[in-house]
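Written below as structure tokens is the structure these notes are about.
Removed from the display is one protein chain of the complex; every other protein chain stays in position.
Labels A, B and C are assigned to the chains in the order they are written; within every chain, residues are numbered from 1.
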Amino acid sequence: MKKIETQYKTRVEFYDLDPMNVVWHGNYVKYLEAARCDFLEKIGCTYDDIKDAGYAYPVAKMEMKFVTPCVFMQNLVVKTQLESLEPSLNFKYTILDEKTGAKLFSAKTMQICVEIETRKTVYSVPDVLKKRVENYES
Amino acid sequence: MKKIETQYKTRVEFYDLDPMNVVWHGNYVKYLEAARCDFLEKIGCTYDDIKDAGYAYPVAKMEMKFVTPCVFMQNLVVKTQLESLEPSLNFKYTILDEKTGAKLFSAKTMQICVEIETRKTVYSVPDVLKKRVENYES
Amino acid sequence: MKKIETQYKTRVEFYDLDPMNVVWHGNYVKYLEAARCDFLEKIGCTYDDIKDAGYAYPVAKMEMKFVTPCVFMQNLVVKTQLESLEPSLNFKYTILDEKTGAKLFSAKTMQICVEIETRKTVYSVPDVLKKRVENYES
Partner (left out) sequence: MKKIETQYKTRVEFYDLDPMNVVWHGNYVKYLEAARCDFLEKIGCTYDDIKDAGYAYPVAKMEMKFVTPCVFMQNLVVKTQLESLEPSLNFKYTILDEKTGAKLFSAKTMQICVEIETRKTVYSVPDVLKKRVENYES
């Protein structure tokens, strides 16, 4: 399987901060989701494409490591790497400071494919996603 | 129409705070929604009951006044008062400090009834909600 | 006073959606705050500049009108217009669909200037902000 990696840029907003004046740890989940949606869009297969094909991909597991706190108006790069398509959709993420390249955060997610109609788990990747990964040219 | 008022209690969590160490202003919308769902549950007509009857009640307008900032672990009382059922569902809210009774915040919301299937606005209140209001004994 | 208007672009993320598959109404507060921070940055006076000068600008009042629900991956333009600097900092906002220009939402906010050290309300605009507004060339 191809090791595709995409980069998603975002910026820390005021509403993401906590009383320590850094990004509240739970808000990184949003950065990861935005980066993952961006990944899927770049390979040509959005959440809606997957849904239209009859599948959903709920997150079944995630791990996060907080290295250096992110601060207000900091420009971030989220690197998103596809780790596996089967039996589950696994991504690896790194968040870097856009200017310095310093590593701020890393994470992994595991998503399970579910057939929406039957609510059954599917262990092989649906064609709608598989073909897009195979055909992707970075 | 009856002027029903209910009280909903909640508490300020750490994740609701901003860098000024007070509740971030946008998080009051959550307190209002929780209080409104509690109101509807107390009169015996939940969001799901309304949905099962074929209607949704999106918020069309809201106004908020921030009087005194709420702080970590503060116990709050949200008073929710039904203002009108037709042509729109209007509520008035006051948030008080549970201990001192001091007024911290006030708000108003206006919700429009929409028939889910046709997506058309409905200016009369659906029976599922009307009857519950009429029969409510505080 | 100059009627400065800026434009901030954003996009609807999955985590902003509710069970009706549209942006949850409380999340518009985030779009407004991001647009307001962008406005202040564009005129050359960020939240941090204001804080360093000893002032904070808590939101004291806001009004929101929800015209048309926003959907997943929709590209939005938030137009932010400065309405007044004194005795309070007032902004007007309109959210448009980037492609069609259709109006989706409008809002107003009123912010009160507070001297951080004394916690007293200040009814005249601090120089740090006043000068930036006067000198702004769009």
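In this section, a residue touches a chain if its C-beta (ideal position, glycine included) is under 8 Å from a C-beta of that chain, and two chains touch if they have at least 3 such contacts.
These numbers come from a predicted model, not from an experiment.
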| item | value |
| --- | --- |
| Contact partner of the left-out chain, one of C:Asp18, C:Asp52 or C:Glu134 | C:Asp18 |
| Contacts of chain C with the absent chain, listed as residue ranges | 14-15, 17-19, 21, 24, 26, 72 |
| Chain A residues touching the omitted chain (full complex) | 20, 22, 25-26, 29-30, 33, 56, 58-66, 69 |
| Where the unshown chain meets chain B, residue by residue | 13-15, 29-30, 33-34, 37, 41, 46-48, 72-73 |
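One rule holds for everything that comes next: only the chains that are shown with their structure count from here on.
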| item | value |
| --- | --- |
| Chain occupying the most central position, where position means C-alpha average | C |
| Chain separated most widely from chain B, comparing mean CA positions | A |
| Centroid distance [mean C-alpha coordinates] between chain C and chain B, Å | 25 |
| Residues of chain B engaged with two or more neighbouring chains | 26 |
